[in-house]
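Left out: one protein chain. Kept in place: all the others.
The letters A, B and C name the chains in turn, as written, and every chain counts its residues from 1.
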């Protein structure tokens, strides 16, 4: 079992740490919030007083942070964390944050200069997946490093994908989540269309599930309240994957499109819809609440 | 086994007839093209000289026609076909054409007045499904009529859905196919985006298949040439489900939206993309050729 | 001065009648609502007990009705109005309703068979233009009929356009109003974007008015409250041209696109935005209220 330093104990990071501990790994953890660290101490994690202390002597350093700037500052910033990490021979950084592909590539290059391994390794599956150990990981980096991190990641998830060279993990995640944003909005759109024309959304969902419109949303994450249990639509769209996070991911996808001059008519349409929805105050709801944007409000002004 | 009159022997109708014959039914067939009838005669179908002759004495009359106007004219037009059909006690009309829900409802109402059963029953699965007997049927009508037509439809397909009352079959089909149009274009869009950023489309497809972006297109009908065998993208987008037909179905969906004042931002976006694609001369290709709209043309002007 | 029969005295029809009376014409009027007729009687109009009575003996019959079905039923329906009209030698029908181009063409053809002239002649300019006599008219029909109706129309408006043969008036109107829908939403979108980034919308509007973004909306119908006086945005979006009417016109434009297989990515996007707006209960507000769809709602849920 390995000595792991884990930095960033938010809604995702904390349950990931617990699953690593369950698998027998030794974990030093750090978060700017002491409270966040306290939550994983009962499970056996050692709280650190700084990112430096957390990373010192670790074979793997895992980070799970909100944005590219945080990752860049953590590893390349003034605390010189990457140099501390490089003191451990064969140290390997696993960044699980969802960030810009080009930032990931810059950090990877910097790590390489110090002979530290680095994989960009964003996750899919949300808080539910993090808790149940069913996350998907999309790994960008060398094949050798992929093979080293795979057993570690398998403590937290089932599907560990090798996406390709440095940055490919982030690119794959952006592609998948842009498609998810399109499909969730599209599924909401057609279910609402069926309902407006008198169809039972449960019947329509069952038909689509077995037809060419089949997709993950209709299969396991139906956006219409009352169709499925144990999904956000059954719980006033609480929990799950927030509209704000979908907007973040669609923004990362648009960044990729802009840099590569790639047209994204449906992706940008999806972004507009989630932005209109957030605009009216729904940023903290689960992203399947986009169904509500389509639903008629009978209270007329 | 039943005496069936089958009207409309195009790319879909002909193989459907063959599967009904295989199952032991007795078939009289009619098409305005004698050549089309000739193709199913070796399988045991009896050609008719008119729709009237074809329908006379049939327990079930099945129609598979290009558009709502044809269906309306066939049953309500001057040849008074519905009256001929009504001479057979318990006759039941199964219209498998993909048409406007309100036209289906008008014909159903007219049939009811003559004590003839009527179900709207559009199919999903394309020519491939028609040939292999794997079509899906979405049935709108009474539950009693649904139960009567189910064994007949099972000779031609696996999934026989009860969508609800009259018109619901057409509504379900329009919903499913609008979603299909969105998902196929969305999948093409993200695969192209990944490729432009250096990813292998096969690797990206495998990741999406096991992630939240999962859908029918990426699963069994990948639009990028070279990823899958035995799909239109492997064959210069020949065969399959034409862009023109997708445009027809999206048009039917827009009609539903217009009549019910339902917003369809992604559905109308998909329609625009297929229309731009058709515009440049690609209406006869399989609809997964929408990938080509996204792909860069390096021959600059 | 001419003997005119005017049918349809809604928000538009009534002030049009008043301007015709002011110009010295003799008017028989009809509306299904007696109350609507009463409003123009003090100005000198003669109320009729039926459309027939109204049209009898008229040199010009003008109709201003809500939809194509009304126009079709009025002229081709069971009351045989067109035959009554044909009794007056040289009678000419001026349909000012905004309807489907193909319905206009059908009515024109029917009129021609009875040797009655017919022009489709939808208007632009709204209630304000109708009251002030500043409407624009887009005329479809023969050049000879256009020359005959021009002096009549000039009593109600300034710009009398000859759009082309039968139906062209409706096509021109659909084109213009689709562009108006796009431009009003686009202007709202950029003014909101400027405001979100700290700009004064008045300053931004003044700049756009003198730059390449210049358009009718920014010029005389600013959608942001507080920029202009005497526009709906200055009056809680009351009055003006309703969202519901914009949706009607965009629907007519989509019908044209569908029939001619023409892509309309921006027109259909505009339609989606107005439909989302109506969805939340704002169908009766002026269409410039689309600005509110973009504006942030700080009351979060």
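Following the convention adopted for this analysis, contacts are C-beta pairs under 8 Å (C-beta built on N, C-alpha and C of every residue); 3 or more make two chains touch, one makes a residue touch a chain.
Remember, predicted model here, so these are calculated numbers, not experimental data.
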Contacting the left-out chain in the complete assembly, out of C:14, C:104, C:256 or C:285: C:256
Residue, one of A:19, A:170 or A:262, that touches the chain absent here: A:262
Residue of C:71, C:84, C:116 or C:168 touching the missing chain in the full complex: C:168
Hidden partner chain, residues of chain A it touches: 247, 251, 254, 257-258, 261-265, 268-269, 271-273, 275-276, 278-279
Chain B residues touching the omitted chain (full complex): 265, 269, 276, 279-285, 293-301
Interface with the undisplayed chain - residues on chain C: 101, 124-125, 136, 138, 159, 161-165, 167-168, 171-172, 174-180, 182-183, 185-187, 189-194, 196-200, 203-204, 206-208, 210-216, 219, 221, 253, 256-257, 259-267, 269-270, 272-273, 294
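Methods note: only the chains that are shown with their structure count from here on.
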Chain centre separation in whole Å, for chain C relative to chain A (CA means): 51
Geometric centre distance via CA averages, chain C-chain B, whole Å: 39
Intercentroid distance (Cα basis), chain B paired with chain A, Å: 38
Chain B residues counted as touching two or more neighbouring chains: 257, 261-265, 269, 272-273
